[in-house]
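One structure follows; several queries about it will come next.
In this view, the complex is presented without one of its protein chains, the others remaining in place.
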Amino acid sequence: MDKIRFFIRQSWLLIVASLFFGVLLAVLNAQWEPRIKANEIAKFNRRALALVPDANSFEAIGSDITIDLGKGQKTQVQVKKALDADDKLVGWAFTVEGSGFADKIRLVLAVDTKFKKLKGYDVLFSNETPGFGDKIKKDFFKNQFHGAPVKEYTLTKIGDDKAIDDQIVAISGATVSSEAVVKTINTYLIQVQEGLRKQGLIGDGQ
Amino acid sequence: MANNEGKTISAQNVLLAGLWRENPVLRLLLGMCPTLAVTAAVKPALTMGCSVIFVLICSNIVVSLMRNLLKPHLRILMFTLTIATFVTIADLFLKAFQPDMSEALGPYIPLIIVNCIIICRAEACASKNGLFISIVDAIGMGVGFTLTLCVLAAIRELLATGMIFEIPVLPTAGDSDGWFVPWAAMGMPVGAFVTLGLLLAGVNLITRKGRR
Partner (left out) sequence: METLQVLLLAFVSIVIVNNLVFTKFLGICPYLGVSGRLDMAFGMGCAVTFVVTLAGTLTWMINNWVLAILHLEVMKYVCFILVIAGAVQLVEMYLRKFFPSLYDSFGIFLPLITTNCAILGLCLFIDLWSIKSLLETVVLSFGAGIGFTMAICIMAGIRENLELADVPVCLRGAPITLITAGLLTLAFMGFAGMIR
């Protein structure tokens, strides 16, 4: 009994403070959580909207698609339908993630209704070298994917960066970053296509 | 060392101590991690500075209010708990109202918890002084920290991109009649270390001249 009393006398302030801080955090979190969630969705929507201009809203499909990243690692992707003002399907959009030169890169990909052509990508998060790798955010590189057919892309050092095909011309001085973008897109694109086909959401492409 | 004498401490003195004489970054070399990590541009640096001011003021208030109730061996635990709570609040606030900044700063906002400035002020000032002096001290130290961060960030952002606060200042080469070639290295870790080193050297030079 004495022990318990000693314990309480020593630590009552700590216990009271923990309770008080706990309640404070809980209240603030409850207050701000909807806003934080809305911010995350708004960020995705802003990028995706730039890629699919005629979309009005984005709606997640029923079940996530499992992607095999190789080396025994797997991840889940939430694919979203892009719907126009009359709720008609105008494309697909989803977030992909891969490792870049310095840190992870996270991209938004948008694909057309039939999943035949890429509508392009935008960078959600990257930490590439300023002046070199961060050119993956620039239009001249991004435009190579705009309208490109959905298949495995290959990276070349020289070629026509205006031509819209599966050949992607690397950014000079930033081969690793360009490669990271191509590799990340390759990993996800075909597997998401497969996944959507299995769910019967797009045609079998024959 | 105005705040250790305990007799009459003038608020003005405490405030000025934080700004220059005991400037946390330039003179005491405290809080180096955020100083180096978030100063690639002015905007994140300013956000970081404001978060630190907020946490510093709140933790100094709380510590000062309960300074007579603290048990010596549970002191540090209590400080840490207080600081961690206010840092979480700052983090939630940024996520809710400044999502872009929150993402740019990433883990460096929660890392304010282990920023030596805050625990050092709680220990050296707030646990010994009354509410008013603690608040003034927090403002002085916080503003001193923020100003230093902003100066460092302005130099780095200007040299790395030719812009300050995302407003173009120097005409970049590639534009019509631009001459400034962005100095990408300033945006990278090496720029942070070297700029801070030279800034400290400059401060040393000024104080040595002043003493003579």
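Worth pointing out:
The letters A and B name the chains in turn, as written, and every chain counts its residues from 1.
Keep this in mind: a contact is a pair of C-beta atoms (placed from the backbone, for glycine too) under 8 Å apart; a residue touches a chain by one contact, two chains touch by 3 or more.
As the structure is a computational prediction, the values presented were derived from the model and not from experiment.
Listed residues B:36, B:50, B:124 or B:151: the one in touch with the omitted chain is B:36. The chain omitted from view is touched by exactly one of A:9, A:88, A:104 or A:137, namely A:104.
Listed residues B:41, B:63, B:119 or B:133: the one in touch with the omitted chain is B:119.
Touch with the hidden chain on the side of chain B covers residues 29-30, 32-33, 36-37, 76-77, 80-81, 84-85, 87-88, 91-92, 106-107, 110-111, 113-116, 119, 185, 188-194, 196-198, 200-202, 204-205, 208. Annotation for chain A: contacts to the undisplayed chain at residues 21-22, 25-26, 29, 71-73, 99, 101-104, 129, 176, 179-180, 183.
The rule we apply is simple: only the chains that are shown with their structure count from here on.
Chain geometry summary: the mean Cα position of chain A and that of chain B are 33 Å apart. Remark: chain B residues 66, 69-71, 74, 77-78, 81-82, 85, 88-89, 92-93, 95-97, 99, 103, 160-161, 182, 184, 187-188 touch chain A in the complex. Partner chain B is touched in their complex by these residues of chain A: 10-11, 13-14, 17-18, 21, 24-25, 28-29, 32, 35-36, 39-40, 42-43, 125, 129-132.
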